[in-house]
Structure formats: C-alpha cells, structure tokens
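Here it is, the structure in full.
What you see is the complex with one protein chain gone and the rest in place.
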Amino acid sequence: MYKHQTQIRVRYSETDRMHYVYYGNYAQYFEVARVEALRNLGVSYKELEEVEGVLLPVLDYQIKFIKPAFYDELLTINTSITKLPEARIHFEYETLNEKNELINKASTTLVFVRKETMKPMMAPDNLFSKLKSYFS
Amino acid sequence: MYKHQTQIRVRYSETDRMHYVYYGNYAQYFEVARVEALRNLGVSYKELEEVEGVLLPVLDYQIKFIKPAFYDELLTINTSITKLPEARIHFEYETLNEKNELINKASTTLVFVRKETMKPMMAPDNLFSKLKSYFS
Amino acid sequence: MYKHQTQIRVRYSETDRMHYVYYGNYAQYFEVARVEALRNLGVSYKELEEVEGVLLPVLDYQIKFIKPAFYDELLTINTSITKLPEARIHFEYETLNEKNELINKASTTLVFVRKETMKPMMAPDNLFSKLKSYFS
Partner (left out) sequence: MYKHQTQIRVRYSETDRMHYVYYGNYAQYFEVARVEALRNLGVSYKELEEVEGVLLPVLDYQIKFIKPAFYDELLTINTSITKLPEARIHFEYETLNEKNELINKASTTLVFVRKETMKPMMAPDNLFSKLKSYFS
C-alpha cells in the first residue's frame, strides 16, 4: 500500500452559510491530495497529461461525513492507493481536523484514458513501476 | 415515490481543462435539484432554515460517472425521494445530457438537525405531510 | 446600446459563512449574464469557440458592492454593451435583488483571440453585424 499525507487550509470561499465547508468542496481537496500523492512518488499529473497524453477522469466518488470542517482549519488528508493500478486507479482518503479527529472518509476511482483516442488504457509504465515497490 | 425534474445549464466556470464539467461541481447541481424538488412540493429550504430553525447537512454522497457533460449543455436532473423521511432524507439523482443520454447517477443522504441545539431531529411535520401523499 | 436581462438564483454553495454570496462568485454570474445576452442576439458563445475558433478571455474586471445578496434570492442582472466591439468588447452589469434594489455594479472587458494563433483579432462579422442595429 502507498500512503501520503497532505495539508489544506480551508478558504473563506469554501465555507457556506451553515458555517461548514460546503459538502461539494471536498472533491477539490481530494484532487489536491491525490495529485500531491503522485508528485511525492515522482509522477507529475500535469506531465502525464501534457507529455504522455494520458487523461485520468473520475469514474466514481463517494464520501461519508462524520463531522464538519470550519473556516481556516488546517485539514490533514491521508491518501492511500490500496492496490496496484491496472486500467483504473483507486484512491482512499481520510480527512482529519486540527484536533486530529476523523471528519470524513472518501474514495475515488479514476480511469486511464489515451488523450488522442479517448480510449481506456493500462496505467502508464512510469507510474506503475514507481508504485510497484509499495506492493511487494 | 416523489419525483421532480430540474434543468441546469453548464457554466464556463464549471468546466475544467479536460473540457469536462469538473467532477466536483455535480454536488452543486444536485443541491439545486433537491432544493427545487422541495420547492415544487411547497417547501422552501430557506424557510426551513430561517423560519423553522432546521438545518439539513449532508451525511453521505456518491456518484458514478458514465459520460462527461460539456460547456453550455442544458442538463436535466431527475430527482427522486424513494421513501418517507424520518431522521434522514435520501435523494437519488440521474443526470441526462441534451441527447437524453444518462451521464451519471448519484445519491445523497441528509440529516435533519435542530439549529438551536445542533441535535438530530425527525423530519419537520410540514415536509413529512406534503411527501406522505406520494407514498400511499 | 444593447441591453439584456438575466435572472440567476443564488445557490447554497455560493454563500459563505458571513451569509453573503461570496464576493468572488459574481464573476460567474456575469459570465452567465453576458453569454445569455449574446445568445439573445443569436450568437452562441460555444459556437464562437468551437465553430469559428474565437476565444474571448477577460482583460479586466471591476465590481463595486453596494449591498450583499443572500441564499435563494432570485437576482436580476442587467447587462449592457455600450459601444460596438472592435478588438475588444466591453460589458456593463447591474445586479438587482428581489426587492429591486441595486446591489452592485460591475464591468468586464474581453478581447477577441484567434484560437489557432492565439493572436488578437477584430470582433467576428456575425456578432458585429447583429450588434450594429443597436448602435445607429
């Protein structure tokens, strides 16, 4: 299993009139979390798109809320890749608040797509080989 | 079962550089869809908060993407309440594009909370009685 | 002068913990307002991009806030094109709340860019000729 931790500070714009982080904004936080998890592996998602011509659209997303997050909190997101990617890559997320309480759990499945043809493809070699050492 | 249909036009701001509606933005569309579904029943979510002191935070949210949506498309969202609410209310959504293709399926569970105490409560009488006739 | 009116209902996601529409979200409303103003003229901004290969990035944007907008309000945006476009097109906006009070005034200047070369260009003929009758 590959694990990575990212921190994100809640912006004013991300709160709603209930004083909570709007439920839809966590999708953005998890996008940041998985991109930073890949960067930490040595894989730039930007280069995956621009140099290797690979897109990674989201296939499914689910989240269970336990507690809300509030303005200006420094959230910690623990991101895990629990199995080696094939045609899809699955990420799991846990968000913790500043008191280290688990405030939600989420996951996303993304699918590798060749930009030129818009057809599904297997995980790029570079990403696969960098992840492989975490699954031995 | 109670069903309602809402249309939403995709804004430029809601697209991303993949040319798709960003996966996180559907949460906003479903918020609009369920609020309009309630309004059509004669229940204003704003008044629920401001007059009756009831909040309705989201407990869980899940979405499966089938196809992307694109800029300026007029999307149709079919919203269903499949059972009478108790302490929670569950909404199911289907999004259709302009060609009438199903592009995603989603659901949310929300929980009734008394604003003053922030404690869970049963669905307000007004909402419950308006929904009741759809479940006989 | 060409004038057009659009209505936009405030989404929960667009409010912030001050209970106001977040100051940054009006840019989205004005994007909707100018696209609808063009559509009403018979010009689809989507087709301008996709068929004619014209992009219209924003060059400047300014807004003065008079009063806030709140959740669920049905805002009215009055959009004006005050002079015929050349290499640039200028839009002015006034936002009114449900009580018909002026709550802000704004403007944007956008520049016509040929997508293929990313070079500035004059306003497309189709748009220019449709606007011309309003400036005689």
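The chains carry the letters A, B and C, assigned in the order they are written, with residues numbered from 1 in each.
Basically, a residue touches a chain if its C-beta (ideal position, glycine included) is under 8 Å from a C-beta of that chain, and two chains touch if they have at least 3 such contacts.
The shown structure was predicted, so the numbers you read here are calculated from the model rather than taken from an experiment.
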Touched by the hidden chain, restricted to displayed chains: A, B, C
Listed residues A:R11, A:K64 or A:H90, member touching the removed chain: A:R11
Residue of A:Q5, A:Q28 or A:N78 in touch with the missing chain, whole complex considered: A:Q28
Given B:K3, B:H19 or B:K83, the one touching the chain that is not displayed: B:H19
Touch residues of subunit C, complete complex, unshown partner: 18, 20, 22-28, 31, 55, 57-65, 68
For subunit B, the residues touching the chain missing from this view: 12-13, 15-17, 19, 22, 24-25, 71
Contact set of subunit A toward the excluded chain (per top definition): 9, 11-13, 27-28, 31-32, 35, 44-46, 71-72
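Note that in this section only the chains that are shown with their structure count from here on.
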Whole-Å gap between the CA centroids of subunit A and subunit C: 34
Subunit C, residues touching no fewer than two other chains: 12-13, 71
